[in-house]
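Please read the structure below before turning to the comments.
With one protein chain withheld, the remaining protein chains of the complex are depicted in position.
Going by the order they are written in, the chains are A, B and C; count residues from 1 in each one.
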Amino acid sequence: MIAVGIYGASGYTGQELMRLLLRHQQVEIAAITSRQYKGVSLAKVFPGFQGSTDLTFSDYSPEEMATLCDIVFLALPHSVSMKVAPIFHEAGIKIIDLSADFRIRDVKTYEKWYGFHTSPDLLNKAVYGIPELYRAAIAESSFIANPGCYPTSVILGLAPLLKGKYIDHASIIVDSKSGVSGAGREPQAGTLFCEVAEGFNAYNVGRHRHTPEIEQELTILAGESVTISFTPHLLPVSRGILSTIYAKLEKGADTAELLGIYGDFYRNEKFVSLCNEGALPNISSVRGTNFCRIGLVVDERTNRVVIISAIDNLVKGGAGQAIQNMNVLCGFAEDAGLNMLPLFP
Amino acid sequence: MIAVGIYGASGYTGQELMRLLLRHQQVEIAAITSRQYKGVSLAKVFPGFQGSTDLTFSDYSPEEMATLCDIVFLALPHSVSMKVAPIFHEAGIKIIDLSADFRIRDVKTYEKWYGFHTSPDLLNKAVYGIPELYRAAIAESSFIANPGCYPTSVILGLAPLLKGKYIDHASIIVDSKSGVSGAGREPQAGTLFCEVAEGFNAYNVGRHRHTPEIEQELTILAGESVTISFTPHLLPVSRGILSTIYAKLEKGADTAELLGIYGDFYRNEKFVSLCNEGALPNISSVRGTNFCRIGLVVDERTNRVVIISAIDNLVKGGAGQAIQNMNVLCGFAEDAGLNMLPLFP
Amino acid sequence: MIAVGIYGASGYTGQELMRLLLRHQQVEIAAITSRQYKGVSLAKVFPGFQGSTDLTFSDYSPEEMATLCDIVFLALPHSVSMKVAPIFHEAGIKIIDLSADFRIRDVKTYEKWYGFHTSPDLLNKAVYGIPELYRAAIAESSFIANPGCYPTSVILGLAPLLKGKYIDHASIIVDSKSGVSGAGREPQAGTLFCEVAEGFNAYNVGRHRHTPEIEQELTILAGESVTISFTPHLLPVSRGILSTIYAKLEKGADTAELLGIYGDFYRNEKFVSLCNEGALPNISSVRGTNFCRIGLVVDERTNRVVIISAIDNLVKGGAGQAIQNMNVLCGFAEDAGLNMLPLFP
Partner (left out) sequence: MIAVGIYGASGYTGQELMRLLLRHQQVEIAAITSRQYKGVSLAKVFPGFQGSTDLTFSDYSPEEMATLCDIVFLALPHSVSMKVAPIFHEAGIKIIDLSADFRIRDVKTYEKWYGFHTSPDLLNKAVYGIPELYRAAIAESSFIANPGCYPTSVILGLAPLLKGKYIDHASIIVDSKSGVSGAGREPQAGTLFCEVAEGFNAYNVGRHRHTPEIEQELTILAGESVTISFTPHLLPVSRGILSTIYAKLEKGADTAELLGIYGDFYRNEKFVSLCNEGALPNISSVRGTNFCRIGLVVDERTNRVVIISAIDNLVKGGAGQAIQNMNVLCGFAEDAGLNMLPLFP
């Protein structure tokens, strides 16, 4: 039994961490913080927890929090996380950071897309937390940079083909669609029900901050510098990301062959699930789960492969992957606390 | 470990039984049937199960099914269930029937609202499966009539006040709103996305078939014949029932006092959760769970109490309560396999 | 051609006024104001107007605005409207006030539910703007208090029966459900997409501020003091109110007879539409229109009538009724600019 803390726990990611950690058998939640809700019970802010926990938000400083827990989840905005992480690191607490602050290895790239970084020295301590790609490093690390939601769907969707050099990496186009919870719980006009329902739009075309994170990981996989077109869209659903990914095939291959390559690549992965030929993923069949479901089609008319990758942005794209990383890092079964089936309908 | 079968498993209720039973530690699913999908894998019909089970639909006869399982869930339409249940009963298989066929104790009432009953002799074998009211009888029974979704929300919402004679039972008005999954998975124009989204309407006003079931149980609780006004509505959500219940107070009491009565009545109930004074339930905070959440307000201007009762129609209003009944009947922990927190958002 | 102004035009009500007035043949929009969006084009705030108008928000004072228009719509929050209205009134500008400030004739009642009133002297100038009930007075007035959304649905739903003394007014229970646009466009956690979608809840039970407005008008219709139970709920749709209204019948009557009474009462009304026996209204069949659609059922088992009344809260419950009032007041055809068919699906 380990003691965990959640620093900045009043958003959707914090809430999702709680949903999952409260049912994790090897974990005890030692403390949760929120400046806004200091002294308020979790069940008051998220009524679904009523009757299931007595947890109350505190406003512990990082130093205080460090005395209470073995591992801390940072569910903070970028640029805030980088101020808190060094204190936990100093105190020898294991860190799983859900912000973007330690995902980009190159500080110049970080600063170009996000702004000034106050802890560049910590960047090389952090391991990028996709267990399917970095399991061994995660197991030995004490500082995980938990991936972004869009990047998780894209990197898992492209890894087998890039690694195997099946595609022309200069041809990659990523058209992603995300549910509204990705925009957080802070009140803003753009995410009001009336603005989103029965609507759909692209945003930040060509300049979304997840672009350099995706490119960093695709570059590592390809062994060459990769630049992509990335277009995010806002879906009128609460949860889910579906990325439709296009690339030119370098080697002739049909759908079945490519699915075979994915099958090999993800053979022992509990959380990557492949669609059979002819089937394609729907975000509703991963809702509430830690699965990434992937389907693909080779379009012989254009010699392109179209890969569809679906996750729940709050689970595999956030809190679930964070717990998967914790499991790896702590030597727990990788699916401990993550064994849910999707909620449908 | 007991062997369970699900007879008629291809609808939303069948699917929800599977979601819950596949994660129940003391249960093994021996067989699932569907005439329509004979030979098709569960994961093909409900892709969310892919990678989590190899179950395939069969079209076993009740006689065949009876050789495979200790307990059977009947997820069949009314009037079909009554033809199958006797065979299982004869074979000594424990039955949890999710249809309406054995809920109404008086065969004349059944026939007035539903049509001819072919097994009236079995009616007195069946125990009405609300564990909060009939736990002892359920524990000793081998035939459970699992309650309707609307009735569950209404009966749990009114039980403490009727039992304690706090309200004028002639004044009861029930205004209920249900998500679309209550209408089943059979394709029909009325439940198409375009017909339901951004819509809302009442239906079957004064003549919904759940009325006699509600009245039967309220009558037992009140010790006098109760007749109610019941108006169901169709909500543009997939899951959830919220019933708003009005009654005249017979005894002066304020909100806090009445909440105290509910607290006493449901003191040891794991699945009834009361809102604090000033708070009211939202279907989104019971989504995916077996909770019934109840809040109330005394309106002193009119001397009425307004009770709000919320459940997930597929869980506490269907598959979850069926499993709760199985747990009681089999001597398992009552919340075995039902320990989920709500999926929000 | 008259010149109209909209004071406080950047919310959903203001936007809806614009949608309708821009297509009204006898009207020219002279000015629209918004402190927040001063100098910003309407099309920037509401992109749907792009290409259809060059209107830009100003921050004119009421005095300046009064020099520009013949008639002004006040789309302001309550307590703000009462400060602005006297200035326009003084200047001889016709006023249609969409706030609650001049709807309650008794200042003590207003102050009990809303707070201090700074212009009580103006209360008796204002005519309550339901044309179906007060057409003659509206035609001669220059100051209209445009009704609330919930009250419009309830008052039109009950008028024929109260007027004809068919029901026991002490037995009236109103269970109303409203779309989210009724909560306005100000960012707040409670109306975020993720909080509302797949949810449903009651709020302000027994203490919603529309209660005294409803009771005032029902009292006038009944000729006796009426007190009601009123429970509003939040529907996960953008537009629409559906009120389900219960009352004990004082005189024996069946559904057809009561529908006949409604037919007589609303014989010449363009915007009240009655459902045939056996049919009931859905908010989706009034979406975007100025119709109030009413259906009813007599429940002989309980001797109650159940009336269902549906409107679009932004049209008949707001901007549309305001324009209907303007048409009456200006002597235009009552349906000028309001001749839309519903947008479905």
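Rule of thumb we're sticking to: a residue touches a chain if its C-beta (ideal position, glycine included) is under 8 Å from a C-beta of that chain, and two chains touch if they have at least 3 such contacts.
Predicted model, so just to flag it, every value in this text is computed and none were measured.
K.L.:
Determine which one of A:Leu42, A:Ala183 or A:Ile283 touches the chain that has been left out.
P.N.:
A:Ile283
K.L.:
Can you work out which residue in A:Asp175, A:Glu269 or A:Asp335 touches the chain that's missing from view?
P.N.:
Considering all chains, including the one not shown, the answer is A:Asp175.
K.L.:
Using the document's definition of touch, tell me which of A:Glu63, A:Glu198 or A:Glu257 contacts the absent chain.
P.N.:
Final answer for the missing-chain contact: A:Glu198.
K.L.:
Using the touch definition up top, pick the residue from A:Ile104, A:Ile228 or A:Leu274 that touches the left-out chain.
P.N.:
Residue touching the absent chain, from the options given: A:Ile228.
K.L.:
Can you list where subunit A touches the absent chain?
P.N.:
Interface with the chain not displayed, on the subunit A side: 173, 175, 177, 194-195, 197-203, 205-206, 227-229, 231, 233, 235-240, 242, 244, 246, 280-284, 287, 297-299, 301-302, 304, 306, 308, 310, 345.
K.L.:
On subunit B, where is the contact patch with the chain that was removed from view?
P.N.:
Listed in rising order, the touching residues are 12, 180-181, 185, 187-189, 191-198, 236-238.
K.L.:
I need the residue numbers on subunit C that touch the omitted chain, in ascending order.
P.N.:
These residues touch the chain not displayed: 12, 15, 19, 22-23, 46-52, 181, 197-198, 238-239, 273, 275, 279, 281-282, 284-289, 291, 293, 339-345.
Simple rule for what comes next: only the chains that are shown with their structure count from here on.
K.L.:
So which chain ends up closest to the centre of the protein, judged by Cα positions averaged per chain?
P.N.:
Centre-most chain by C-alpha means: B.
K.L.:
Where the CA atoms of subunit A average out and where those of subunit B average out, how many Å apart are those spots?
P.N.:
Taking the mean C-alpha position of each chain, the two centres sit 36 Å apart.
K.L.:
Averaging only over C-alpha atoms, locate the centres of subunit B and subunit C and give their separation in whole Å.
P.N.:
39
K.L.:
Got the subunit B residues that touch at least 2 other chains?
P.N.:
197-198, 238-239, 281-282, 284, 287, 345
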